[in-house]
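For this view, one protein chain was removed and the others were kept in their places.
Let's turn to chain A:
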Amino acid sequence: MKTSIWLREIRRRANSWFIITMLGALVIIMPVAYVILSFFQPTGGNWEHIKEYLLADYIKGSVILVGSVGFLSTTIGVVLAWIVAAYEFPFRKQFKWLLIIPLAIPPYIAAYTYSTMTSYTGIIQSFFRNHFDYHFTPGTIEIMSLRGAIFVLTLFLYPYVYMIALNYFEKQSASYIESAKTLGLNGFQMFFRLGLPIARPAIIAGSMLVIFEVLSDYGVASFFGVRTISTAIFQTWFGMYDIHAAMRLAAWLLVIILGIFMLERFLRKGRKYDTNVTQSRPLARKRLRGWTAWVAFLTCSAVFLSAFLIPFVQLISWSLKTFEKVWRSDFVSLITNSLLAALIGALIISFFAILAARTINLYPSASSNLLARIMTSGYAVPGAVVAIGVLALFITLDEKLAFIYPKLLGVESGTLVLSMSIAMLITGYVIRFMAQGFNAIESGYTKVPPSYREASFLLGRGLTYTFWKVEFPLLRGSILIGFALAFLEIMKELPLTLLLRPFNFDTLATRTYQYAIDERIYEAAPSSLLLICLSILSVIIILKFEEK
């Protein structure tokens, strides 16, 4: 191609939409890139110490947690999905969505709830003591330490696998399963020889979500005293204020995640989990009778009770005791802080998500795909890593800008401005939860064929007018969903908020966690309940969204 034509192309595409989109993408990758760069930066004595004595432990902790929770929640998720997809039994329809609800309980809340319930003074032990005079040997039923972390994370993360596997079983496998029946396979054979292999890409996709959540977790691991890389990042920062050592840890966590991505590729062997499977015939379910129906019913009930109802009811009863007291303190300011941060964050996310989704839709190409990858990378990057990257970046910016602060803002020289501001927290949220907004809007664009936009251009309308009058009205629902999901994720987010919040800035999530580690369990209950109700809302939105 001639240079002049090439230049003509560049001039054409360099419109303001495109430039702002690229700036947004830059902001999103900067912190993560900064963390990776830390491999090439010198570190001090702290890092040597961590590397020598602690790193192996941290990695071991993370790997054990990821391995066990990954395996257990995948098993539970797949088995439940199979039961619900392939069999007919009492209350199957209700269980189908009830089994997703545990997703609405943030695991760190479940952690303190379960640990308290099973402790010596908790409801279970006191019940047996008072009614049957039965004393448990200490350490038998308590949900604590590593096994507690595994228990809680498994129980509250399995729905990721369940949802995806169920969707796959229901929509994909009907014809296979029917032909298998004619071949005379029984239920177990069908599960192991058909269901599992067919759904493998979906199951792996679900497990990946669980694994990212586990690697991202700070609340559960730190509550139970399990040493993971995420908790180590916190200790390094809050214990030593050594940003370089913290960045090194974060970089190592990224290496692990990269390894997991490669493992996933290998396991899928090129097969892709296709979320847009066309609805073929629904699976004809086998009706269970007698004891088999009871087994199915009791399995689903047991999971739903322990992964939702029991902790939920316990939280309600604790809340009733302390609501008055908690309400009278600064509860309202917690709510406003949470709402405000989530509102600003979700607005910015929606803004950039629209820009990026549109750029990709407007100029489909290899670089657009890269842009899509960047926009959604946050979901795989643990909150603590994002936070450390943002923190390091803002501290560096403060150092570089220190000379103009006194003149510009009239503050004393040496004052930290950016790294003490709520802007830092919001930046972290935007990076971490961009994927929520972006995915919703991108899939919304499937309802807007390019010819609508082209027709508008040919009628003499520019990019901006076309967006507001043609694309926006058709995308409104998707934008709203993306906004709501990002909003609710931000409300719940703990690790990132703990690391990036300005001094004295508390949200519902941070206060709940603070109460929990201070053993003021009852006082943590009302804010926990509020968070759970908000999360249920987001689960409902996801479900509605999936239905379409």
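In the analysis below, contacts are C-beta pairs under 8 Å (C-beta built on N, C-alpha and C of every residue); 3 or more make two chains touch, one makes a residue touch a chain; residues count from 1.
What we mean here is this: contacts and distances are computed from a predicted model.
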Missing subunit (named according to UniProt) among the choices "ABC transporter", "Cytochrome c1", "Spermidine/putrescine import ATP-binding protein PotA" or "Peptide/nickel transport system permease protein": "ABC transporter"
Absent-chain contact - pick from A:16, A:130, A:186 or A:451: A:451
Residue among A:29, A:474 or A:534 that touches the chain left out of view: A:474
Missing-partner contacts on chain A, residue numbers: 1-2, 4-5, 8-9, 11-12, 449, 451-452, 454-462, 469-470, 473-474
